[in-house]
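For this view, one protein chain was removed and the others were kept in their places.
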Amino acid sequence: MNVKIENLTKVFPGRDKKSAGVTAVKDFNLELPDGKLVCLLGPSGCGKSTLLYMICGLESPTEGKIYFGDQDVTDIPSEKRGVGLVFQNYALYPHLTVKQIIKFPLENLKGEEKLSKEEMDKRALEAAKLVQIDGLMDRKPGYMSGGQQQRVAIARAIVKRPKVLLMDEPLSNLDARLRLHTREEIRRIQKDTGITTIFVTHDQEEAMSISDLIVVMKDGVLHQIGKPQDVYDDPVNLFVAEFLGTPEINVFEGKVKDGGLYIGEQRVLEVKGVDDQDVWIGVRPEGFEVDPDGKFTCELSGINIMGRDITVLSKHDAAKAVIRSIVSAETKVDTEAKTINLNLKPYKTFIFSKETEERIRFT
Amino acid sequence: MKVKKTIIYFLLAVWALVVLFPFYWMVLSSVKSYASYAGEKIPKFFTLTPTFENYTSAFTAVPLAKYFANTLIFTLLTTALMVIVIIFAAYAFARIDFKGRNLLFIMFLALMMIPNELVIITNFVTITNLDLRNTFTGLILPSVTSVFYIYLLKENFEQVPDELYYAAKVDGTSDLKYLFKVMVPICRPTIITVIILKVIECWNSYVWPRLITDDPMYYLVSNGIQEIRENGFGRDNIPAMMAAVVAVSVPLIILFLIFRKKIMAGVSREGIKG
Partner (left out) sequence: MSKKTLSGVNSVATNISGWVYLLPALLFLIAFMVYPLIDVFIYSFEEGYNSASQSSFGIGLYNYAYILRDPYFLKAVKNTFILVIITVPISTVLSLLISLGLNSIKALKNMFQTIFFLPYVTNTLAVGLVFMILFQKTPYTDGLVNLIIGKFGISPIDFIDGPYWAKMLVLSVYVIWIVMPFKILILTSALASVPDVYYQSARIDGTSSWRMFWRITLPMISPMIVYLVITGFIGAFKAYSDAVAIFGIDLNAAGMNTIVGYVYDMLYGDGGGYPSYASAAAIVLFAIVLTITVINLIVSRKATDIT
């Protein structure tokens, strides 16, 4: 089922009539293709959970429309939309067993959809098998690990065979190792079932590794949508560039003059087709080359050798933070030197307008 | 240190004796025959010839069994009705965001300050005017709500995470089904505590039944005991009286011993509210 969002806006009313409301989602337009796993990515408080809740039907939009396929579901209650939702804290009923929890949504079905007892048991077992908790059917949530609870929550969400599966930060309550394992599991389950899945997270690494498409948002506004690698390689603005990638992108203050890019007084890169102006310069950590004749000189402050590659730490007045560059382990670096000379790779270097922080493309 | 501990244990034992002695004495007196009791110028601390004839006369000379049945009916009906009423009210306050909720809840809390003595007069007149004296309806009606228990349950309901409600909504669960399938089972410990405390309160209620019943066919045990005290068993039959007292006390003591932890926790919650 593809999901289409048109001009979606959500304003939460202020505490009283005088105070202004809070706009959580602002004029959102989006089309998500069928059968894909899509991540809504953004810092906390960016409106991604609100967006998810509106798609789910737990929250009604102030303006705009939501379509599942050709059907306008904006005013359809949650239970009739055919969605499944996995909560951040799982929201498992503590007094029921796993089997009862998974069956709970099925028991609510009415009319034509009503299932026989055997059918319910069969479907519950199917869902449990899919998430590999069929051995724990008689346990209560209190006696299970976080990872197991997570699987139950997923089983409960998919047992109704929803058209769209929604996940609200499903991994944030797990410890680091389990998180890695579970996200692969989610990927597998999504592939197996082919359900269109919308996954909310603030962790860009998680988003990069798991999703077919990433939707980057901030302050309720859509910034960029695309395949993870495309968004990483081709960010539309400074926020997206900074938000994606570990270690973070290196950002410098600089300017464009006469077709050259300057950091401080050094002309570090040739950029054609850009008017003279002040800019932000973003360079991915892997976007540097160590070169004794390099055009960009900065103060060397440390070197971390991490097996297959080396992280060079250096300082420069124009840099927003410590400069991290990752270079191959074969690179010769003089650890005793005071300064280091670097070259910038053009396809790993982005420039952004100082004013609007929008990307400025060069050739 | 040893000496101090011994003194503490001794003093605690003295208080335990003070508490337990009346219970011992009532059991002891209830198994002495009338003749031997009346013959003891100096009361004896034990008896070698226990008898149960007093229990027989307690249940035959006065309609004690009837009082028991009345109290049982009164207790069960009042408690059952109250639990239903307070579950709905607590759910409304905890889960439904209706207009005027906060103001109404403050007014509810204000009602907790109102002593029963102040409202019992009008209630007496109301029930009398409605011709409900000497009926179970008249006995039960004024005590099927409790602001404090609504408050207690509301607090408990609010601890149930909101996500459970959202999850239920996504699954298409109605509010009513969510209330009884999810909220009530999760909050069962609190509801059980409320039930036990209410049962104790009902079993011991005296003032209202006394005002509202003058037909012994509707007496509760407390009024029955008072009736026995006033009009006795014909003569000053203390052993039979004590047998009745034991019979009235035993159910509650058994209830207490079974639910000791719950009762004590519940009562101390009642204290913490202040």
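Letters A and B mark the chains in the order given here, with residues in each chain numbered from 1 onward.
We take it that a residue touches a chain if its C-beta (ideal position, glycine included) is under 8 Å from a C-beta of that chain, and two chains touch if they have at least 3 such contacts.
Computed from a prediction, not measured in an experiment: that's the story for all the values here.
K.L.:
With the missing chain put back, which residues of subunit B would touch it? List them for me.
P.N.:
5, 8-9, 11-12, 15-16, 18-20, 22-23, 25-26, 29, 38, 40-43, 84-86, 88-89, 91-93, 95-99, 101, 104, 108, 111, 114-115, 117-126, 141-142, 144-145, 147, 150, 162, 166, 169, 175, 200, 203-204, 206-207, 210-211, 221-222, 225-226, 229-230, 236, 238, 241-242, 244-245, 248-249, 252-253, 255-257, 260, 263-264, 267-268, 271-272, 274
FYI, only the chains that are shown with their structure count from here on.
K.L.:
Measuring centre to centre with CA averages, how many angstrom lie between subunit A and subunit B?
P.N.:
Subunit A and subunit B have C-alpha centres separated by 58 Å.
K.L.:
Considering the complex alone, what residue numbers of subunit A touch subunit B?
P.N.:
Listed in rising order, the residues are 53, 56-58, 78-80, 83-85, 87-91, 93-96, 104-105, 108-109, 156, 160.
K.L.:
Inside the complex, what are the residues of subunit B that reach subunit A?
P.N.:
On the subunit B side, the touching residues are 161, 163-164, 166-173, 177, 181-182, 185-186, 188.
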